[in-house]
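Note that one protein chain of the assembly has been removed; the remaining protein chains are unaltered in position.
Let's look at chain A:
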């Protein structure tokens, strides 16, 4: 429905700039990175996703940024110049070409790096792992070389936060291994012994006299279910893993305890990231949704609907996320004391337009290099407690996502949405949803237009202020619905007098119609409609009566991985039981699937299946006259050749 008013079908022009409330983002056409020899058309069907890793070396001259990306059988490392003209693509810092295998993922070690050396681990489609130093070039070690440990594709690789020598590798076999770069792998397949086991996972150690790789093997989910990505929390304590079985599992990394889990609405989860304050985990997947999971409550608190296909990358923008903390130069996780910012927080939430814009920009010491999960360790190790400290947390998170639909979505997620307890939508209209679409057709349409003209939060959040008025006083309780909320919104949106029912409007407005605890409400209509709406209505109603964190804790631990049983629980709310967010912006920015998204201080970076890495300048960060789209350099000329698929060159 929302889609109806979205900008066109699949044939619309690519966006090279877009406006949000903080200003205009622009594609820096001269800042593209790709392989140096571009060919007109490459068949990218089936080849590995192009991933991007960054590192900022402690270079006194300030030119320490390096970018690494893979494309096909090749791996490139360049000096990264941000919004400025790209480095000479014919002069990479390092370039590797592999035979019979493709690099699939990579990660720089931020702990051991020096101005002239850095460790880069690279995973391959055939299961091997390589450790190289792209600067010094003398280092090259192979792990799982004979594929004795795992034969399947490496899907994600990360240095353990704060560690000089430990890295974690996931495979499409559904297994995750911990390696120590200093240890050998052994000449025979490893023998494992069980170490720890829990619901949906098992951890093994190697059964050998001498210590060897892998140190640990984690088996996640049912046999052979691909692990698609994992991410360490900013504090480095927790590990979030998403896999093809549609599960997010969050572990305490050191104790290997499963702390919580979530299930996709359907299909696999493909990507995962943590909010900069570690309080939320966001996942994207084959249900075309971004799903927000609260670490504290251990449940799904919101879903975002805006992509037209699978979501391949999610990433928070720490520079556009705003915090209630007055002095944000302080490490946000430093167990601090400011109970006392309710005013700002409140203020902020009632007027989302107001506050979000410029916080967070000075947090770069912490998250400068951060692909999610690779964060300066020292300041964070002891700070996990802060994840339970509500008042130091962000009040408006900026999230970005890219997907197979070639679109970029930005989302503003405000705390008040995230703090709503789980609830059930009122399915008021028994017959054919009469009346539901008056709201849908007009109001939803408007909402979207407002969004796209850049007025930011207003439309998407237009129900939020109302929520606040009703809800703020009894934040953590189930609200008695008494229909006020609904009516309020009904009148907000459309005066639907003819049928008197207001349900089933656009997904956003469903949010408005959420009837909190409506089962406590004596009203016959609600009851009747609830039972109409849900099969086996007893189960969810039981669940709803207990307090939220407890409920989802149970869901995470006791239930098997049967999605039929999880539906309606905190791990997988029914679609209308959970707030649905709409994107702030949703722009088609490529002709091919998007495979990477990294937020940096003055820009964000996207990569595309066709091997191009794009830099988008943040508002006011354009640099000197570097935005001249038609400049006939080799870079842009080549870009036209292969970047523009349909309607471009025909080979």
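Throughout what follows, a residue touches a chain if its C-beta (ideal position, glycine included) is under 8 Å from a C-beta of that chain, and two chains touch if they have at least 3 such contacts; residues count from 1.
As a convention for this text, contacts and distances are computed from a predicted model.
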Name per UniProt, for the chain absent here [options: "RING-type E3 ubiquitin transferase", "ubiquitinyl hydrolase 1", "ATP synthase subunit delta, mitochondrial" or "Ribosomal protein L6e-domain-containing protein"]: "ubiquitinyl hydrolase 1"
Sort through A:404, A:420 or A:615 and give me the one touching the missing partner chain. A:404
Absent-chain contact - pick from A:32, A:288, A:582 or A:602: A:288
By the document's definition of touch, the residue of A:140, A:164, A:197 or A:309 touching the omitted chain is A:309
Which of A:25, A:54, A:232 or A:265 touches the missing chain? It is A:265
Residue numbers in chain A that touch the chain omitted from display: 1, 3-4, 9-11, 41, 44-46, 172, 246, 264-268, 286-288, 305, 307-310, 404-406, 427-438, 440-441, 498-499, 503-504, 532-533, 535, 563-564, 567, 574-575, 591-593, 609, 645-647, 650-651
